Structures are given as C-alpha cells and as structure tokens.
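And then chain A:
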Amino acid sequence: MEQILKVENLHVSFDSYAGEVHAVRGVSLHVDAGEVLAIVGESGCGKSVTAQTIMKLNPMPPARIKEGSITLCGKDIVAASEKEMQSIRGQMVSMIFQDPMTCMNPTMRVGKQLTETLRKHKHLSTAECKEEAIKLLKMVQIPNAEQRALQYPHEFSGGMRQRAMIAMALSCNPKLLIADEPTTALDVTIQAQIMQLMGKIREETGTAIILITHDLGVVANLADRVAVMYAGKIVEHGSAHDIFYRHAHPYTSALLRSLPTVDTDRNEQLVSIPGTPPDLYAPPKGCAFASRCKHCMKICREQQPPEFTIGENHTASCWRLHPDFPGSAAKSSESKEADA
Partner candidate 1 sequence: MHLVPGDPFIGAKAIPQATKDAMYAKYGLDKPLFVQFVLYVANVLHGDLGISLADKRAVVDIIGQAFPVSLDLGIRSLIFAFIVGLLLGIVAAVHRGKAGDTAAMLVALIGVSVPSFIIGALIQYFLGLKLFQATGVRVFAIMGWTGFNSKILPAFALAFGSMATISRLMRTSMLDVLSQDYIKTAKAKGLSQTQIIWKHAVRNAIMPVVTVLGPLVAAVLTGAFVVENIFAIPGLGKYFVQCVQSNDYTVISGTTLFYGAFLVFANLVVDIVYGLIDPRVKLTGGKE
Partner candidate 2 sequence: ACSGSTTTSSGAASTAASSAASTAATSLYKGTSDPDMVTVDMRAEPPELNTVQTQDVASADILRMVMSGLIRLDKDDNPQPDMAEKWEVSADKKTYTFHLRKDAKWSNGEPVTAKDFIYAWEQGMDKSNGATYGFILYTNIKNGQAYFDATKTAPAKRTADEKAKVAAAEKNLGCVAKDDSTIELTFENPLPYALQLMAFSAYMPLNQKAFESIGADKYAKDAKQIVTNGAYKISEWTHDDHIILEKNDAYWNASNNQIKKVKYLMMKDANARMNAFKAGEVDCINLTGDQITQLTNEGQAVQKYVAGSNWYFQYNTKKKGLDNAKVRKALGEAINLDSFVKDVLKDDSVVADGLVPTNIKGANNKYYADGREKLDSYNVEDAKKLLDEGLKEAGLTKDSLKLTFITDDTSVAQQQAAFFQEQWKSALGLSVELKPMAFKARIAAMNQGNFDIVLAGWSPDYNDAMTFLDMWTTTNGNNNGKYSSKEYDSLIDKATKEADVAKRQDYLRQAEKLVASTDCAVYPLYFQVVPYTTTSKISGMTRSGFQEYDFSDGATITKK
C-alpha cells in the first residue's frame, strides 16, 4: 500500500519562560493511503503537537523540531521552506480542529472560508468558488446550502460548523486529513453525525485520516490502527483489534478499563490510574508511566523502555515485554489478569 506519511523519531520542544517543554519525545508513525490512524492519549501528552508538526503549524519559535524526520508523500517536511509548506498545506494534507466554535473566522462568510483553499491552490474564480462552496456544503449534508454559504459562522450550530470544517479540509482532496479531536466539543448525537460523515468520506474519497482523540469509543468506531501516546511518546501501537483486545502496555489497559461502559457493573470499582501525568518540563529518566504503574519495576525507573514488537504491526514500549522479564512467556494474557 502506498505510504503517505512517515514520521521517524520525532522530537519537538517548546522554549518557554519556565524552561524547555519536551512535548514530543521520539514519536515514530506512518500512515498508508485510505486508512485511519487514531492517536489516543490524555490531555497534554503531545498529540496535537505531533499533528501540527506534520504540517509545521506550530509557531517556531517557541516550537522547535529537535530531531527526527517527517516525510509526507515523499517530501521532506522538516527541511521544507515556508513557501513549500504553503503549497503542501491544504492541498496534500489538511486539518480540522477540536473546537468548531473558535476554528472559523467569525467575520468571514462560511462560503468564502470554505473555498479559500481552492482559490489559493486551484486558482478558481469567484463564481466557481460559489458553486464549489455549495457543493461542499451539500456533501457534508448541510441543508439550504445556498443560503448557508452566505452566512457567518455564528449563525451555524456547533455540529454544522464542524461539518463545514470538514468540508473545508476536504475541498482540495488532500491525501491526508488530520482530525484533531473533531468531536470532543460536541454532543453525543451530533458526534454520531460527524463520525458517520467521516466514515462515509473515507470510503468515498480514499483520504487517509489521522484521528486524534481521547475517546476510545470514537476510536473503536473509526480507526484501523491506533497509536497510544503518553507523555510525549507512543507507548503502544497496533491495529484497532490489537489495541482493544491484545494490548500489552499497562497504560493502554488501564485506560481501556478506567471508564465505565454501559455494561459496567455499578457495584464494581473502576480501575483508576492513581497520580497525574508527568511534567513535560522535566520528563522522567525512566518510563514516563512508571510512577503510576502497578507493575513498576526497578528498571522502569532507570531506563526508558524500547519498542518491543509483539505481533505484525503491533509494538509496545514496556519492559515487561523484554525476553528476560521473568513472566514474559505468557505476557499478553497474564498482563490482563494482573490488571484486574
């Protein structure tokens, strides 16, 4: 399959007043054409920074790519100039953000915002743009597209705005769409609309999607592959089935079981992860999850675990996967028991 994006050992830091924030600390991932890669992890773990670095959207400074390479459709992004980036953005890769309320320019008509990308990259005329805007709005199932195109964002509801954002991102048929928490700010019924729409779009246009979220339900619905991030690193990576049913990292399993589902028994205590995520100003020497991990071992405190391959396309970074780990023979099943 054609590989659209390849990120290798990416390190991104922010220089701030209080010191250097190690937001991304060695992330490697790849996206193939037409697939959905979900990146999950909690707030502040570096999901957005990773995504924005792919498009070089973070302001530099304070952001800084310390190390690593990003290859998008064969182009080296790290070395690309701002001019080159401008032609890549919107055309090859586009992005939708979490909060549809703040992501649209409040003083520009929706139709115009929708077609800005086309105007910039495809040099369409005003009339063509108008037509295109209506087409796009219809594509994302917004009724009365003709009138809606002339309205301002504040006249749209949250769900409509997010749909308009998706239309905007897709207007130039990009190879890759990065959706950074596209439904977090929305209600469940509206979220369902958006998820349905994204699924449809993937089927119809074949656009690859990087879906960033911390809602595992959304991941289960849409993702082909999943990367679990914690404190600036990908701690586990595999197909959706691998992650949901054969996860190897204690964080992944804790995450999956920490929140109740419809079937969770009310009398049963939730699996909770004690403590708080580490401070990225001074990331720990060893495994970032060590201090909160039930299975924490001496080595975890001292050294960061490398990536261990578990199955085809399934890797995880936990010392318990090391061949010399005393109980490694039955790791995947045992880890589940140990969690319980």
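Heads up, the rule we're going with is that contacts are C-beta pairs under 8 Å (C-beta built on N, C-alpha and C of every residue); 3 or more make two chains touch, one makes a residue touch a chain; residues count from 1.
On the choice of candidates, all candidates are chains of the complex that A comes from, given by their letters.
Keep in mind that this is a model prediction, so the values were computed, not measured.
Engineer: Judged by that same contact rule, which candidate in 1 or 2 sits against chain A in the complex?
Structural biologist: So the chain touching chain A in this assembly is 1.
Engineer: Could you list, by residue number, the parts of chain A that touch candidate 1 in their complex?
Structural biologist: Residues 52, 55, 57, 82, 85-91, 94-95, 97, 99, 102-108, 116-117, 120-121, 152, 154, 165, 168-169.
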